[in-house]
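A protein chain is absent from this complex, but the other protein chains hold their places.
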Amino acid sequence: MTDRYRIAVLGASGYTGADLVRLALTHPRIEIVALAANAKAGQTMAQIWPHFAPYPNLPVLVKADSIDFAQIDAVFGCLPHAASAELLSTITGPRIIDLSADFRLKDAATYAAWYGGAHPAPALLAQAVYGLTEFARDALPAARIAACPGCYPTAVLLALLPLVAAHAISADNITVNALSGVSGAGRSLKEANLFPEVAEAVHPYGIGHHRHMPEMEQELSLRAGRDVRISFTPHLVPMNRGELVTCIVETQHGADYLREVLADAYTREPFVHLLPAGVAPATRMVRGSNHVVLNVFADRVPGRAIVIAAIDNLVKGSSGQAIQNFNLMFGLPETMGLEQAPLFP
Amino acid sequence: MTDRYRIAVLGASGYTGADLVRLALTHPRIEIVALAANAKAGQTMAQIWPHFAPYPNLPVLVKADSIDFAQIDAVFGCLPHAASAELLSTITGPRIIDLSADFRLKDAATYAAWYGGAHPAPALLAQAVYGLTEFARDALPAARIAACPGCYPTAVLLALLPLVAAHAISADNITVNALSGVSGAGRSLKEANLFPEVAEAVHPYGIGHHRHMPEMEQELSLRAGRDVRISFTPHLVPMNRGELVTCIVETQHGADYLREVLADAYTREPFVHLLPAGVAPATRMVRGSNHVVLNVFADRVPGRAIVIAAIDNLVKGSSGQAIQNFNLMFGLPETMGLEQAPLFP
Amino acid sequence: MTDRYRIAVLGASGYTGADLVRLALTHPRIEIVALAANAKAGQTMAQIWPHFAPYPNLPVLVKADSIDFAQIDAVFGCLPHAASAELLSTITGPRIIDLSADFRLKDAATYAAWYGGAHPAPALLAQAVYGLTEFARDALPAARIAACPGCYPTAVLLALLPLVAAHAISADNITVNALSGVSGAGRSLKEANLFPEVAEAVHPYGIGHHRHMPEMEQELSLRAGRDVRISFTPHLVPMNRGELVTCIVETQHGADYLREVLADAYTREPFVHLLPAGVAPATRMVRGSNHVVLNVFADRVPGRAIVIAAIDNLVKGSSGQAIQNFNLMFGLPETMGLEQAPLFP
Partner (left out) sequence: MTDRYRIAVLGASGYTGADLVRLALTHPRIEIVALAANAKAGQTMAQIWPHFAPYPNLPVLVKADSIDFAQIDAVFGCLPHAASAELLSTITGPRIIDLSADFRLKDAATYAAWYGGAHPAPALLAQAVYGLTEFARDALPAARIAACPGCYPTAVLLALLPLVAAHAISADNITVNALSGVSGAGRSLKEANLFPEVAEAVHPYGIGHHRHMPEMEQELSLRAGRDVRISFTPHLVPMNRGELVTCIVETQHGADYLREVLADAYTREPFVHLLPAGVAPATRMVRGSNHVVLNVFADRVPGRAIVIAAIDNLVKGSSGQAIQNFNLMFGLPETMGLEQAPLFP
């Protein structure tokens, strides 16, 4: 008899799936039972991932439909959108922690508009909890499906939700500029993601229409009590991991007051840290860890402030938050398996 | 008798000075007569710079005060602020192309407020032309002093001046997010600029108070006909060169109209290129060259647009623009010595 | 009537082809008449390359077989091996500068053994001159086909040929370790070349069997007067461009003597520079330029020395050398179009 929960990871050939496995490997109450990656079924993690070379004994990759889910306690879905909901909707036993976009949006019509197709399993939307852990603690323990937020929404919402909920900032004219490392683009074969196409340069993308916008607006609107629309421009920067969001907000209050609001919101949080006044968040503060750092600065323009947050897009922005949600869903200490200190340099 | 203009470069031990020399080396009407770098006087460029290893015969570095300026046609000042004006104000013969901040601001009081000390030579401010070439063609030929703009102002002003002048965008609520490579920080010994401190991470800096703000606001206010204050947040990204500015603006017009305004402004420009609709500017489009790429995108929020520009901070943002100004000051074709195509990958 | 030679570039969608175009753009005696890239025919260079965004008026890409070669003076072949010889063998008018491996090896059997297939046009091998410019000046002016060496052979042979020819080092026990930037791997879609797979790490590849070995051994054997076999281990490093070879050689002489031999060999060379004693070659000394830096150091082990050379793999290692050969083939000054100073930082 084991005291470990048996998990399956679907999409173990992608960066989020791999980081899920990395974290699960040292989680004391997780046993990795099945790893699925349809296109690479039959290979091992050591064969498809350089950093699992020291771990040749992980389960061999299989096709998802060959897994006996009756033996599984929790399924982590790291599949592309649509494919995720299609597959996960067929799984009835285990609890689901989905890292795709498929269960984040409450409204199936919004999903269809942004993701280019009807939602494969709209009936399940009601069962899903938007898994921004710090704001979902009440709902997660009983959740059948935890829908882990996108990496950008994680950082933006952690930075802004307490401020919006406290009516400390306006829900209008929120402007977000985001920077992300390249792992956020996934491991798919695209010329634009080849090393020489990326290194030593930056560029914006998804300008005005990035898919993370509806979920950010969904959550902000919820707290604001009305429709919120934000300006959001992501940029790709030549680094593997890391994400930084710079939010220009309108406020009657000064930066100090906004810092107090965030301090109150996060003072007991194990992973969310308000930095000392004047210290700029940097992605190197949290690399490889589930930590979040944020701060508020006065803007030169009166009536505005600048709220900045930094995370690791693969950890708190994805797989670390998934483990964090798993912990709550299974009644474990929330920080279990997520104690890694950030890696620097 | 030579048909080359004799130049001196002050501050040849900094990145902008070095790039000035790089460009001057292949300029057909420039002869590099003197290179000054007080702390490294007596050494050669090949000794202090890796990329001048193939050029062991450049003039040996000297102290600035040992130069016989009567023999010089043009002095390029690549010194730190204050030191620049102090020294340049003693030079009466040659024409001056200054890359420091010292002659950019018209108002000596503003200079004092932002640069932490009284202006060393306020009497010269009136002689200086703000050297944003595309907007200074009338004044440069007769200018005694060309004050080359800062790297961030170059990109921001090229992106916004035509739009402000045409009243196509509001002069209010301009929000700029900027990204820059590390050469922008200079070659000074700071722990924060060591490779391991920078690589594989990003962070914002100078939040709300970057020194480039007053000159951007000076020029925008001039075209707007009233005081303009902008929000400006720069970020350091792990690359050597490159700069990208993302400007969120308020407008009654669509992105297409703003593109037309920029097209009109720049259609005959050799260095400023409006990209095809939908193509995102990227710093890799202009690396090592004097080119500028820009574009306008619709924002998701009604009444807004996103104007983006990319340059090489050391070339069009600094030394390339200096050469461009020099060409106009000396009646040479504006593109002379600046024909290098961008380097990629 | 034009005084420019009309060129066609085949394989303009690869990194070497693109760098060929970059250099040709500012060559005063070259007119780019045709650019071929079969898979991308119909697109423009500005569409497929970020750095040609400022050059929207280059010839539209076409299929190679649609070019009227009667109108072409010189064809630059930047195609993969085998494809190169197949196509180039059908072109009878223009002179050919081939950047592929197809015409480098004198022996068709060696080619077959290393490149996995019979040589498509063995009859042409005799017409080809091995285009290591500094050693091919006599043959190039009349050459029908210049076979530009591989990037690694360029650096290794420049470092060692004078020493072998002067019998200053042993032809036995030559051990080479090489480092290369990622552009050397080409622009093909391979998971291993995605940014996150490369950045922040190094690894060796082609261990003991890299395809550049036969041509290095061919040329070394020629000068040694007997068969030479070398040890060669390349490594991929996380940078776009650059190549450094570290050669451990056996010698009765000291490092100083070997430096003298190299000094004699290269003293009048415009592109090959022996660094001052004790100065380590670095790829940042030559980035983006056709320059080569090299040096010799004493090894701790008696009877050995360490010869090191650095180049830009796309320039002197490929397209710059191609232009250099073109210049000689067409009676132009050898440095024409190759005066760019290295780019740093």
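Note that the chains are named A, B and C in the order they appear, and that numbering of residues resets to 1 at the start of each chain.
Here is the rule we use: a contact is a pair of C-beta atoms (placed from the backbone, for glycine too) under 8 Å apart; a residue touches a chain by one contact, two chains touch by 3 or more.
Since we're looking at a predicted model, the values are computed, not measured.
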Neighbouring shown chains of the undisplayed chain, as defined at the top: A, B, C
Hidden partner chain, touching residue among B:A199, B:L222 or B:V279: B:A199
Touch criterion as defined above, residue of A:T175, A:N240 or A:N327 at the omitted chain: A:N240
Sole residue of C:A18, C:A46 or C:L244 that reaches the chain not shown, by the stated touch rule: C:L244
Residue, one of C:A53, C:I230 or C:L328, that touches the chain absent here: C:I230
Sites on chain C contacted by the missing partner chain, in the whole complex: 173, 175, 177, 179, 181, 196-197, 199-205, 207-209, 213, 229-233, 235, 237-242, 244, 246, 248, 280-284, 287, 297-301, 304, 306, 308, 310, 344-345
Sites on chain B contacted by the missing partner chain, in the whole complex: 15, 50, 181-183, 187, 189-191, 193-201, 238-240
In chain A, positions touching the absent partner: 15, 18, 22, 25-26, 49-55, 182-183, 199-200, 240-241, 271, 273, 275, 279, 282, 284-289, 291, 293, 339-345
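Following the convention adopted for this analysis, only the chains that are shown with their structure count from here on.
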Chain-level touch network, classified as line, ring, star, complete or other: complete
Gap in Å, rounded to a whole number, between the CA centres of chain C and chain A: 45
CA centroid of chain A to CA centroid of chain B, Å: 39
Whole-Å gap separating chain B and chain C, where each centre is the average of the chain's CA atoms: 35
Interface hub residues of chain A, defined as touching at least two other chains: 181, 196-197, 199-201, 238-240
